[in-house]
Structures are given as structure tokens and as C-alpha cells.
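With one protein chain removed, the remaining protein chains of the complex are shown where they sit.
And now, subunit A:
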């Protein structure tokens, strides 16, 4: 018996040794981009073009690997040893978490243009074909005859944007009257028949189960929903007012320094701002930053007044403490559901 276990231990040892990372200071030919859990096709397309352009520019071959998961999980994994050279997240707080742990520069927001967010999106609406309930803006979502579907803000970053967008809209409508804004969001939450844990689950509830009149999700997602399920089933409605959703990027300095990939990592994120990359980003219905690309794609993106988390809530940190912390405003407004 001892021989068997010894042999097994040897096999494990060999397996480990085979996959042990060789320590090398030379510039690696792969980098890992840890990103969020939706819209993977965007980065598949971006990486392909980056690889050819990087080769043309520097003469070096590089492969960009992709890791996809919720960005809180990604940040946690990086701290536990996932060797991501860059992060492209959809939640500022998760980049900040990495900065607090010393993996990302404290001033990461100033390292790249536009607050280190190469593109942006906003919570938008998907309605049944022909928009039978005539849903136009956020105040339509609190009508008695309208049922709304979005995921649980407790578990979904996507839904937190929806929650904050509705709250910011109410604050603006009622001139900053918090009591009225609370009542508005409480009514909105009461109009949601099912809370799924994530954006994909909410889409399934809306499309496959036929529940609700409006699905609220990122504008970038609404196009994917329409493409998958067809324009005979759904229409897209952009509300007149919404909330700016940034997609923050950062070099994970600690990993890049260890692997010697600083130059590629920085080059990759800078390239996301190039016209070519911005065109691909816009093709996936994310709103580009490049003025020329924005102009060329103006027909695709209806005009919308964008509120910001900074202006409406005093930043993500504060919004998180006031609204999403245990016992916070969300918990209070959820009561009675």
C-alpha cells in the first residue's frame, strides 16, 4: 500500500513540476487580461486586432489571454495569485480594492485618459416588440401597470447601476428631496416580480419566461439581447436620462513587474483608446471616447443626459456605504418585499 501512495505522490509531484512557472525576467510573450463576465466577444475581437498592430509596431509576437468572471471575484483572485497583467473591469470599487491592496497604483485613475475608462455605457431599457406599455423614461417604471425585470442589486453590479440610475433620476426630478427619491425607488423595487442573481438570469426571465414589460440592463447588453432573440420579439428604448457607467482599466503593477510585462500591459491599455479599438468597442454598442468615432457612430447612440455617481452620490465609496452596505438604504427600501 505504501508503494502505491508513494507512486501517487510521485505522479502529483511530476504534474506540479511540469506546470511550474519558470522564473524569468525576460519580457513574456503573453499577457493576461482579467475582465468582467459579460461581453466576452468584445475582447476576443479587440485582442485579435491588438496582436497584429503590436507586431507591426514593435515586431514582437504577443498573445493576450482572457479571464472572465464577476469583477469582485477577479479582484479577489488576483490578490490570491491570479497573474493578471491588466484588469478591464466594469466596477470602479473592484479596481480600488486592488489599489488598496498594493496591486494597482494608488493614482490609477490618472494613468489613462478619461479617468482610465476607455469607453462607457448606461442602464437602458429592453421592451416587448412595439413597446405596448409605451415605456419612455424612468418614471414609467413606477407605474402600476408596468412590471420591471432586473437582477438583485445585492448580488449584481449591473443592477446596482440600475438602482443608482433610478435614484439619481428621482433626486433630479424632485430637486434633491431624498424622502421622495426613497419612495420612488421603493415603488420601482415593488414593481419587480423576480430578482435574479445576475444579468443573464434576468434576461432569461424576461425573454424565455415572458415575465415583465421592461428589462433594465447596460445599453451594451441590450444590443446583444436584441441580436440573440430578434427584433420581432423586443425593441430597445433609451431613457432620456441615465447614469454614466465607466469601464475602468489598470495595469496590475505588482504582476507586471514580476513578469516583466510592463511595456505590453501599458501598450495594450493605451491601444484601447486608439480609433481602431474604439470602432470595435462601438460595434459592440459600448459608447466610445474618441470624438471622431463618436461622431461616426452618432446614429447608433441616442442622445441621453448622463448623471454621474460622483455628482449624484459623492463617489462610489460613499454610494456603497450609504446604499449597499448591510442595513443601508437598499436594505431599507427592500423591506416589505
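FYI, contacts are C-beta pairs under 8 Å (C-beta built on N, C-alpha and C of every residue); 3 or more make two chains touch, one makes a residue touch a chain; residues count from 1.
Keep this in mind: contacts and distances are computed from a predicted model.
For the chain of the complex excluded from view, the name given in UniProt is "ABC transporter permease" [choices: "Phenylacetate-CoA oxygenase subunit PaaI", "ABC transporter permease", "Cytochrome b" or "non-specific serine/threonine protein kinase"]. Although one chain is not drawn, the whole complex shows that of A:68, A:172 or A:266 it is A:68 that touches it.
Between the chain not shown and the residues A:79, A:146, A:283 or A:306, the one that touches is A:79. Although one chain is hidden here, its contacts on subunit A can still be listed: residues 1, 3-5, 7-8, 11-12, 15-17, 19-23, 32, 37-41, 65-69, 77, 79-83, 200, 203, 224-225, 227-228.
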